[in-house]
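Starting off with a structure, shown below.
Here we show just some of the chains, and they stay where they sit in the whole.
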Amino acid sequence: MRILIANPNTTASMTEKAAAAARAVAAPGTEIIAATSKGGPASIEGHYDGAIAVPGLLMEIREGEAAGADAAIIACFDDTGLEAARTLADIPVLGLCESAVMTAAFLAQRFTVVTTLERSRVLIENLVRHYGMGDRAKVRAADIPVLELEDKASGALGKLERQIERALQEDGAEAIVLGCAGMADLARSLQRQYGVPVIDGVSAAVKQAEALVAQRLSTSKRGSYASPLSKAYTGAMGTFAPMRT
Amino acid sequence: MRILIANPNTTASMTEKAAAAARAVAAPGTEIIAATSKGGPASIEGHYDGAIAVPGLLMEIREGEAAGADAAIIACFDDTGLEAARTLADIPVLGLCESAVMTAAFLAQRFTVVTTLERSRVLIENLVRHYGMGDRAKVRAADIPVLELEDKASGALGKLERQIERALQEDGAEAIVLGCAGMADLARSLQRQYGVPVIDGVSAAVKQAEALVAQRLSTSKRGSYASPLSKAYTGAMGTFAPMRT
Amino acid sequence: MRILIANPNTTASMTEKAAAAARAVAAPGTEIIAATSKGGPASIEGHYDGAIAVPGLLMEIREGEAAGADAAIIACFDDTGLEAARTLADIPVLGLCESAVMTAAFLAQRFTVVTTLERSRVLIENLVRHYGMGDRAKVRAADIPVLELEDKASGALGKLERQIERALQEDGAEAIVLGCAGMADLARSLQRQYGVPVIDGVSAAVKQAEALVAQRLSTSKRGSYASPLSKAYTGAMGTFAPMRT
Amino acid sequence: MRILIANPNTTASMTEKAAAAARAVAAPGTEIIAATSKGGPASIEGHYDGAIAVPGLLMEIREGEAAGADAAIIACFDDTGLEAARTLADIPVLGLCESAVMTAAFLAQRFTVVTTLERSRVLIENLVRHYGMGDRAKVRAADIPVLELEDKASGALGKLERQIERALQEDGAEAIVLGCAGMADLARSLQRQYGVPVIDGVSAAVKQAEALVAQRLSTSKRGSYASPLSKAYTGAMGTFAPMRT
């Protein structure tokens, strides 16, 4: 089984961190293939970055599927482009936020997502509600620019810990979800430190991908995610035409 | 006051129809400027078309704002790219679905949106819920490919009428929302025909845009829609870097 | 176009303040007509005042419509009598709370309403939920008796500012809605002071009224707001019989 | 214990029917006092009738409380004036809709309210949601003008039966709530006929009133239902000033 980790931003070190987290939990027969977007923002912080990252992301998924991937993961906690990718691809596509909150729901009645910047907090809160967990989960921002997570000396970990502690004390959180792909390397040690489940979205998504493939399940092509209709795509976006002959 | 109607698809006849609907309701001092996307799909039918249309749309809005527009309207009922556009622009940005359902809410306790294709139905149902109208509104698809609305002989009107009739009889609808920019020319006659309010999203959005500008209100730049952060944008998306110097 | 501002309380200075706010945003061709209830409470603070204010309010709206008004606005943030007025009148009727929260929804994902007294707080919270914004908006009371807003020396502004500051810091508010018609004169300066959109209900309702009239839309008479049936009205309320011959 | 049945419409035969239903379920020591509004509409069909009925209703409740009633019931399924009455009175005040749906919730997971006219259907649906039962209850209208319920030859019973049958077959209803005070005499026989619980709002409210009085519980005067503040009430509504000396 081959699972594509598609990083929708252009920062290769984040791709590598996600790939490492993926490999740490992948089943013996699973091959993890990681791809970094070839064009777009260096990190995804808010709606604008997210929207512009989508075409590059979709191209990676299209190429990955053509190259034989059995499932694809969008390695950004905002689940940017998830619905478009499910429409485009025939293989299952997983988002980190969706995978992480569904995983947390098996472990705890109440949990808190800790993300990076305030500008992403409500965006993720809306996702969490859309996934049906609005009554069970809170979202906190730790005031960490995404790329600071790539720098151990940045103080990012301390900011993250402060929000986890507030989640446990003020939110009644029974588990913690790390709300950024760039935090994937921290889950295990934070779980030991706080004694509650700490969920990383990359790991969660890999296991969901394996689960779907093993069950021979893929995205429904009836209704919402029906394959794109054949039509003219022009201009700078001409290469994205859904049907190529 | 200048209001930009930005059509995120590349079909100029749809832009013209939306512009005509806009001009029909605009206040005397309002100038309607219409722009067609320079690159992307010929129509937006489902999540994939919608995602790929966004970069071209954002470029139109960026240019329109630079040229002095006081507000922008995204002329697609899926409200594609709305959140990204609000993040990018300093002027207010309006979506058709959001404007139409908010307008309907002043007129009726229960209403039905009639859109084109089944693949767009759940997408719009999710939007309607996100806008807080999930308990008041139903969504129906009339099985009309978007571009058939450009062809009077296509039978599209009959399909639309059948769904309006079912909405009135089965849904308890007290008003009807037309769920596609390409239906803008039909609202008045359908309102006369059925004796209930029939809301067109383009018209609704123009009046909401005028309303915000007259009140000197624009998108909050605190939190969700904070302006994009300065960062590297590379590859095919390099021209979308948020900070230009 | 003529828009009636119907103040459901009997305090003429509040009517004047509302009319001034209305005129400040009205389009060039819009005439604002203001009416003060001829009988009822001097201010509306809680459910009892609100209920007793309704007959006087409805009489103003009936007279205004007969005199040629194109739309009516109920100048109280509790939207008292709104549904009855929509049933009675053929012209559109707008409430301040409804208009303000719909307007805020175009500008911000999360916002806070700041109203006067604790006894009105839950009443408005219930309205906000009914309008579909319960997941996006919080409501705070500033402990200001309504008529203190008519007295610049009362300290009311300071109390209001304290709640706005708490909304920004504690609620994650991205915009502020002023939750009393008597605050209409403060919106512009508070918006400058805090750098976020500050919405006044009177202004919002005027623009919504203009929007509906321009679109030739009015309250649906199918279902919830069907015109009153002809029947006997007796006693002190005999003058309110819906059909007069 | 004395319980006031306050009929907010002016039709004495409906008052008598409600009083009879109340006496049939009242505990041995409970005295039922029935009052008909001295001024207002002959029946309550929709928002306008409901709003105009409130002042007369409140006067009955004020007088009943002064005369020693221990609790008051508003004998209309629309719960018109309920919040104002709770604000005014120190004794508990019960509505029929609220009492009936709370009672049904102890007996069935899913139930259907059958009311009179379509114009009342959404009004009651909104009440049911406000009382927290929106996920458990449906509302149907049987197309019966209220006063037809006073006429055995009107065919009203047949229309009611048809909707009960549809509720059982199409809604999965496990119990039925009769959605008009004028149906109080039909509950027992319909329960025998259909073999499911059939709840009458008058009966339910009487038992809730007795329950509260026996527990020495009354409306909270903290927050939403705080007693009306002393203030000027003028004009035709001058007699409603909250403070009497």
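Just so it is clear, A, B, C and D label the chains in written order, and each chain counts residues from 1 on its own.
Please note the rule applied: a contact is a pair of C-beta atoms (placed from the backbone, for glycine too) under 8 Å apart; a residue touches a chain by one contact, two chains touch by 3 or more.
These numbers were taken from a predicted model, which means no experiment stands behind them.
A single sequence accounts for all chains of the complex, and while 4 copies are shown, the assembly in the file contains 6.
To be clear about the criterion, only the chains that are shown with their structure count from here on.
The set of chains in contact with chain B as well as chain D comprises C.
Look at the CA centroids: the one farthest from the centroid of chain C belongs to A.
Taking each chain's centre as the mean of its C-alpha atoms, chain A lies 44 Å from chain C.
Averaged C-alpha coordinates give centres for chain B and chain C that are 28 Å from one another.
The centroid of the Cα atoms in chain A and the matching centroid in chain D are 52 Å apart. Among all residues of chain B, those that touch two or more other chains are 109-110, 135, 172, 174, 223-225.
Under the stated contact rule, the graph of chain-to-chain touches falls outside the line, ring, star and complete shapes. You'll find the chains touch as A-B, A-C, B-C, B-D, C-D. Taken in their complex, chain A has these residues touching chain B: 10, 37-43, 45-56, 58, 81, 83-84, 86-88, 118-119, 121-123, 126, 130, 145, 223-226, 228-229, 231-238, 240, 242. Interface residues of chain B facing chain D in the complex, by the touch rule stated above, are 109-110, 135, 172, 174.
In the complex of the two chains, the chain A residues touching chain C come out as 118, 121-122, 126, 129, 134.
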